[in-house]
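Here the complex is missing a single protein chain, while all its other protein chains stay put.
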Amino acid sequence: MSHSDDHHHHEHPTGHSHGMYDVDPTHEHPPQPDIEDSALTRFQLTQMAVEELLVEKGILTPDEMRAQLERMDALSPAQGARLVARAWVDEAFRTRLIDNSQTAAAELGLDIGPMPILVMENTPEVHNVIVCTLCSCYPRYLLGFPPDWYKSRSYRSRVVREPRAVLTEFGTGLADGVRIRVHDSNADMRYMVLPMRPAGTDGMDEEALAALVTRDCMIGVTLPRAA
Amino acid sequence: MTESNPYRRHHDMGGFEADPVDTSEHDKAPWEKRVDALMRLLSDDERQLLRVDELRRAIEDLGPDVYDRLSYYERWMSAITQIMLEKKVIGATELGERMARIDAREQAARND
Partner (left out) sequence: MTNPVFATGDTVRVKALFPPGHVRTPFYCRGKRGRVERVIGPYPNPEQLAYGERAPDALVLYRVTFPQGELWDDYEGDSSDVLELELYETWLEQDEDIA
């Protein structure tokens, strides 16, 4: 593999010249660039190689990958927000949603995916917050992908032990007398918080209400606001 | 809560002391989305080549240093690779050869 001739080379005390991907021109280095010099990381190369091999072995097709990537891009908190907004305007739906989110979501044409999702309702006395301390389990079909902080050591370690302090870091304070239920999503269930409908939203239609429902209030670290 | 309890595994972190939560976010890079897609497809009903439980186990077995050093999707990619090797879906040598081939191809493309 040559990167011969050109202006990308620079002189080196030991007489070697280097390709454009070396990061430290002063250190001893063999003249041939090797895989460690690549601008792709080891993991990116592994991902590409594993995917190519699986396609060649007939285990995956490029079309399947494409379709899966498109499905992933289509997931967002909008799905969860629709359920919350409907629950806010329809008391009976709220009960059905809490009882069985799969059948309730299906009423709106939504698929909650293969894992059961338990909807935990906030009340004036109880505030719910979700975490997965062991990894990053999350209700993807309703909320899309988890934010980096949800998967972080800080959140996973601290929200189970000092939930009120963590909520404060998100700018959320709870009224006196409100107790907290922290749900650790450590096994086969997934969770979504059904926040309380905020004040100042009388007369708003479902679509306008859904726009108030953020991902973070369905995780339980914030509360929705009217504007 | 004892931080250094030898019976406690590194990923099992509920209750540890830690820094304030950094709420900044990053968009997933294309390769990260592909890692996720690989995981979903390999574990689907049609293929059933791996289970999420196997990946979790492989990630937990990376050990504390590697667990902390790698990013979220780097951990998943390590785990997917390990399980595919364990199950003999791919072999180590062919993987190495393919990685070298891709690396050369990508470097050549950058040199153009």
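Brief remarks on what is shown
Letters are used for the chains, namely A and B, taken in the order the chains are written, and counting of residues starts over at 1 for each.
Keep in mind that, in the parts below, a residue touches a chain if its C-beta (ideal position, glycine included) is under 8 Å from a C-beta of that chain, and two chains touch if they have at least 3 such contacts.
Keep in mind it's a predicted model, so treat the numbers as computed, not measured.
Residue in contact with the omitted chain (choice from A:52, A:148, A:162 or A:206): A:162.
Within the whole complex, the absent chain has one touching residue among A:69, A:98, A:180 or A:196, and that is A:180. The set of chain A residues touching the chain not shown comprises 133-134, 160-165, 178-184, 186-189. One chain is missing from the display, and on chain B it is touched by residues 1, 5, 7-9, 12, 14-15, 51, 53-54, 56-57, 60, 86-87.
Throughout what follows, only the chains that are shown with their structure count from here on.
Centroids of chain A and chain B (each the mean of its C-alpha atoms) stand 16 Å apart.
For chain B in complex with chain A, the residues that touch the partner chain are 1, 11-26, 28, 31, 33-38, 40-42, 47, 49, 56, 59, 68, 70, 72-74, 77-78, 80-81, 84, 89-90, 94-95, 98-100, 102-104, 106-107, 110-111.
Of all residues in chain A, only 1, 3, 20-21, 33, 35, 38-41, 43-54, 57, 59-60, 64-65, 68-69, 72-73, 131, 133-136, 145, 147-149, 151-158, 160-161, 166, 169-170, 184 touch chain B in the complex they form.
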